[in-house]
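Before we start, here is the structure in question, set down as structure tokens.
Only a single protein chain was left out; the remaining protein chains are all shown in position.
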Amino acid sequence: MTILVDKNTRVLVQGITGREGSFHTKMMLEYGTKVIAGVTPGKGGLRVHGVPVYDSVEEALAKHPEINTSIIFVPAPYASDAVYEAIDAGIKLIVVITEHIPVHDAMKFINYARMKGSIIIGPNTPGIISPGEAKVGIMPAHMFTKGPIGVISRSGTLTYEIAYALTKAGFGQSTCVGIGGDPIVGLDFIEVAEMFRSDSETKALVLIGEIGGNLEEVFADYVLKKGYDKPIVAFIAGKTAPPGKRMGHAGAIISMGTGTAQSKIEALTSAGIPVAEKPSDIPKLLARVMKG
Amino acid sequence: MTILVDKNTRVLVQGITGREGSFHTKMMLEYGTKVIAGVTPGKGGLRVHGVPVYDSVEEALAKHPEINTSIIFVPAPYASDAVYEAIDAGIKLIVVITEHIPVHDAMKFINYARMKGSIIIGPNTPGIISPGEAKVGIMPAHMFTKGPIGVISRSGTLTYEIAYALTKAGFGQSTCVGIGGDPIVGLDFIEVAEMFRSDSETKALVLIGEIGGNLEEVFADYVLKKGYDKPIVAFIAGKTAPPGKRMGHAGAIISMGTGTAQSKIEALTSAGIPVAEKPSDIPKLLARVMKG
Amino acid sequence: MELYEFESKRIFMSKGIPVPRGVVIERIEDVNKVTLKPPLMVKAQIPIASRGRLGGIVKVKSLDELKHVVSRLLNTVIGGLKVRKLLIEEAVDIAREYYLSLTIDRVKRKPVILASSEGGVDIEEVARREPWKIIKHYIDPIIGLRDYELRRIAFKIGLRDSSLIREFMSIARAMYNIFTEFECELVESNPLVLTVNGRFVAVDAKIIVDDNALFRHRELELLRRECREYTELELKAREHGFTYVELDGEIGIIGNGAGLTMATMDLVKYYGGNPANFLDIGGGARAEVVKEAVKILLLNPKVKGILVNILGGITRADEVARGVIEALNEVNVRKPIIVRLKGTREEEGRRILSKVGIPLYEDMDEAAKRVVELVKGEGSGARS
Partner (left out) sequence: MELYEFESKRIFMSKGIPVPRGVVIERIEDVNKVTLKPPLMVKAQIPIASRGRLGGIVKVKSLDELKHVVSRLLNTVIGGLKVRKLLIEEAVDIAREYYLSLTIDRVKRKPVILASSEGGVDIEEVARREPWKIIKHYIDPIIGLRDYELRRIAFKIGLRDSSLIREFMSIARAMYNIFTEFECELVESNPLVLTVNGRFVAVDAKIIVDDNALFRHRELELLRRECREYTELELKAREHGFTYVELDGEIGIIGNGAGLTMATMDLVKYYGGNPANFLDIGGGARAEVVKEAVKILLLNPKVKGILVNILGGITRADEVARGVIEALNEVNVRKPIIVRLKGTREEEGRRILSKVGIPLYEDMDEAAKRVVELVKGEGSGARS
């Protein structure tokens, strides 16, 4: 078992004819992901790496009702429209790769998706990979391998780095979920951890956080209060990073001193989650907690 | 059994300190309806006919969590805000007496209510009465009496007229629902008829329609297609009325010749629903169909 | 309230929707100031769907012909309405006529876009005969209209050129913005013309705004003062807060609630009379309103007798009775008046009316029968 994507995942690529959409369609196909169709308005009838292109999601789904997942490469100004189209068409998992989507747009479509029962991953996510089953994202696949570790990350390349370290150390991954690097994302650490909780294949979690926001602190609090029956290790990037933009008094009132690497590391540690000093330490830590 | 309101109905009156709100609070109390609380912002702490007044619905519900129904007497410009307040507070049945609410407002709060699982009756409705159980509305109670007839009406005073005729002829009513006279209303004939379908106390329906829109035709179509296991008689007002405002070609395209008294009478008759020539004929018709 | 075509077009223009170049004239002399390039369209500004068939739209080939047509049309009566304004526009070279509108669907309780590549005067015929040629798209009123929906509509009405699709989308978006901003019941363009130059132009524009929302739109409410589709008496009725529509019959009807009022009219007809009007005093009317309502009917010479049918809930019978009497005191016209009153303070109402010899009827059927008899001269007994 894995979470979110697996062998039954049937993918629609929105923005398939663009540079990135087309390139990663090829990469996903090479990985074995079932990419069924693509959408680019006005390009209906084309084929991209053998995948048929349609003018609208509605048309694509009429022809390929088995589609259950969409990955979005549409440029930021048009991305939210593409997300709405996917939600309204009833697609239940939507992976939004696009970065620089205006935060008010993201906030709206994420709330709308929730209302309609769709899951949004991202925006600004590298996507999801369940090694050996399906990759719905842009990560370099050779750095990932099948195994018992669930990975949840706010980062892109740092996830690849850590996944690669895990792979080299013999820790394969059940599913790696990039929740997205934007301030507002569709799923947070807790929601993904809940999915991993009931995934029998996942034996331990790696959580990759970074400075800003307080998703990590909220997650630590959740683990503390609700407990988590699988070992977790974490890494937080940004100990030496410049302080983030100050969002007026409101930002300070809401964050209440959270948001720094130190606050996150302390919160996680207090919740019994060991935090690695550097990415290369994660496999060691993992070996320790999985034994213990 | 009755539908929508009964002995368990606990009523909040929004706009309780206004002329109409206050008068009908008294009338409802006299009828035996459990009016628990009222809301008028800025008038918190007052009492109206013994009913405590609060500044907000939230406060009223905090003090009286048993409230399950709201009746709204707030003037049109502020009515939709009051409806939202009731929906957000989780009140599941909201009776909107106010007339002249802008149709875009009504459209939005009706869709919103649906999303949140609340039922809107109205706007521009006389309300609901389950004789002997509860009256959440402005109808003159003495014209109604308990019995086996369910009444669904788009009209106000005409409903009283017909209910009175029924009462005089010995046909008591289970519940009378004024769905509201506005172009957009929360529940239509079909939805109320569905409720009556599973109400064992209701043995027959009286449907009171009028010209404009096509709710009656749509209802006739529903009875024709889905069947209805209780006898129904109808009355349609407006055979001699001036034609309604022409809503451009769009109105004609949508209505497709429906909307006139003739079209409604034909549709109902075709669906096996006898239509009374005048209100005073309804009891006779009813006697006939209930025997047959 | 339906706006005049030229008012609608001004709003269209302000939102960036292309309309033909044009001017509005109210006096024949103004025709000399027209600098538009013929051929021109002369369009009577009256809110009647059939104005084209009734001769209210004329194409002219020259400025000379324009003068001729303007002097013929201005201040004449078309479809019962006086033509006070003419819109004169440059004719457009039509490649194809589209149809595009936004309105509210009562059954779905949602805004709906209607679009078709077969626009023009026969659009309703198209709807009947080839309904699949009209695209009907419902809009979620909470989330609003998204671009992908417009794009889908554009594809469905057969647009393929991407710049034309963009133009269509921006016009439809602007019409939707008008629809929501001004709280319209209808925003319509028929035809929305695709010119031979490959541009879209809204050759006709129709906006109907929701009267109930006018309090939020001062700029529109000002337009309301002008004489529109309402007669003077109808306008006066609106001021007093009741609804009045004139009809052809001889029996004046006053009721409370639209349903009851209509049922009363139907009953009069059933018993052989003909209603002269629809007059709904609404809920909870005071004596003052009833008085004004009765006065309107007393003063209307076509009305030979009056039937007042009030079923009190909010409305109090004593207020109604007082209103009737005040009207009779103020107006020196006598006509048969039949009053049927039931409900709150019925007895008090009966007492007030009996003083002036007006009997109260209990039963609606009897009241209707009686007024018909009286008007037909077959009876007597009511005050006259």
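Which chain is which? They are A, B and C, in the order written, and residues in each are numbered from 1.
In this section, a residue touches a chain if its C-beta (ideal position, glycine included) is under 8 Å from a C-beta of that chain, and two chains touch if they have at least 3 such contacts.
Everything numeric in this text was worked out from a predicted model, so none of it was measured.
Student: I'm checking contacts with the chain that's been left out. Which of A:E161, A:E194 or A:E266 qualifies?
Tutor: Here the residue in touch with the unshown chain is A:E161.
Student: Give the residue, chosen from A:M1, A:A62 or A:M247, that touches the chain omitted from the document.
Tutor: Selected residue, touching the omitted chain: A:M247.
Student: By the contact definition given up top, give the residues of chain B that touch the hidden chain.
Tutor: 41-42, 55-58, 78, 81-82, 84-85, 88, 108, 112
Student: When the complex is taken as a whole, what residues of chain C touch the one chain not shown?
Tutor: Per the touch rule, chain C residues meeting the hidden chain are 142-143.
Student: Over the whole complex, note the residues of chain A touching the chain we left out.
Tutor: 20, 23, 76-77, 99-105, 107-108, 110-112, 115, 126, 138-140, 143, 153-161, 164, 181, 183-184, 188, 208, 210-211, 213-215, 218, 235, 237-242, 245-254, 256, 277-280
Here is the rule we use: only the chains that are shown with their structure count from here on.
Student: Touch graph of the chains shown: is it line, ring, star, complete or other?
Tutor: Its topology is that of a line.
Student: Taking each chain's centre as the average of its Cα atoms, which is closest to the average over all protein Cα atoms shown?
Tutor: Chain nearest the overall C-alpha centroid, as shown: B.
Student: Could you put a whole-Å number on the gap between the CA centroids of chain B and chain C?
Tutor: It comes to 27 Å between the two C-alpha centres.
Student: Starting from the mean Cα coordinates of chain A and chain B, work out the distance between those two points in Å.
Tutor: Between these chains, centre-to-centre, one finds 49 Å.
Student: Just curious, how far off is chain C from chain A if you go by their C-alpha centres, in Å?
Tutor: 55
Student: Provide the list of chain B residues touching at least two other chains, using ranges where the numbers run on.
Tutor: 115
Student: Give the residues of chain C touching no fewer than two other chains, as numbers and ranges.
Tutor: In chain C, nothing touches at least two other chains.
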